[in-house]
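All protein chains but one are shown at their positions in the complex.
Then we have chain A:
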Amino acid sequence: MKEYNLTDSYITDITEKKALSTDNLQVYYGDNHAIFDANLNFPRYKITALIGASGCGKSTFLRCLNRMNDKVARVDGEIMYRNTDINSSKINVYEVRKHIGMVFQRPNPFAKSIKENIIFALKNAGINQKDELEERLEQSLKSAALWDEVKDNLNKSALALSGGQQQRLCIARSIAMKPDILLLDEPASALDPISTSKIEETLQTLKKDYSIIIVTHNLQQASRISDYTAFLHLGHIIEYNSTVNVFTHPKMRPTEDYVSGNFG
């Protein structure tokens, strides 16, 4: 692997409204320092992609943003959301996760019916009116472009759906909670091209109402759907800029090598 100077970086300023920002974020797995000084601002109602080679820390970084690394790794630094540091130990993490939803690499619907998958967490959050539940069920499935395919089978097991449908169900399940921010960890990497393009379309419509941060292996996907892109290498954020600039005029050498395929 080529040696790069990891301390140099180009991080653009976000002038738009921010959804979330990290300040000097460090992650340690035991003695292993996995993320170094991450300072990123994520714009509102945009899609931001995190790209980089396997093991560069992009998933680790993403999982910090809704505290999914609690008990897994030590996370130092600040994560500012609505003027609050959500990385503080005093924060109610369950509340954080209601505002910052997450969709995982492999579809993980609950072993329950389609309907129950969506409304289960809602009921747990104290929403009990039948109308409200029905409305959120329909809305979220429509937003995830799944409604037409499942509306007659809402009581069927979610496990009977195809992989792509399951993943859209997981997206629907997240947005039914009406979060502000949606974190997606390679949501399409286990899916076929048709399901992938459906998910991408879904994300394009969702960004009207949600700030989306997506980790992806797929550079074409990043360039197709995202507005901003951050490139990570060995736990360092090397470059952060608008997606067009990252892919056409990369400022840093590692970024240029990575997006042009000369990496490693």
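What we mean here is this: a contact is a pair of C-beta atoms (placed from the backbone, for glycine too) under 8 Å apart; a residue touches a chain by one contact, two chains touch by 3 or more; residues count from 1.
Here, contacts and distances are computed from a predicted model.
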| item | value |
| --- | --- |
| Protein that the absent chain corresponds to, by UniProt name, given "Putative secreted hydrolase", "Helix-turn-helix transcriptional regulator", "Phosphate transport system permease protein PstA" or "Thiosulfate oxidation carrier complex protein SoxZ" | "Phosphate transport system permease protein PstA" |
| Full-complex contact with the absent chain, from A:11, A:53, A:80 or A:125 | A:125 |
| Residue in contact with the excluded chain [from A:42, A:104 or A:247] | A:104 |
| Candidate in contact with the missing chain, chosen from A:24, A:84 or A:155 | A:155 |
| Hidden partner chain, residues of chain A it touches | 66, 68, 94-98, 101-102, 104, 106, 108-113, 116, 120-121, 124-125, 155-160, 170, 173-174, 177 |
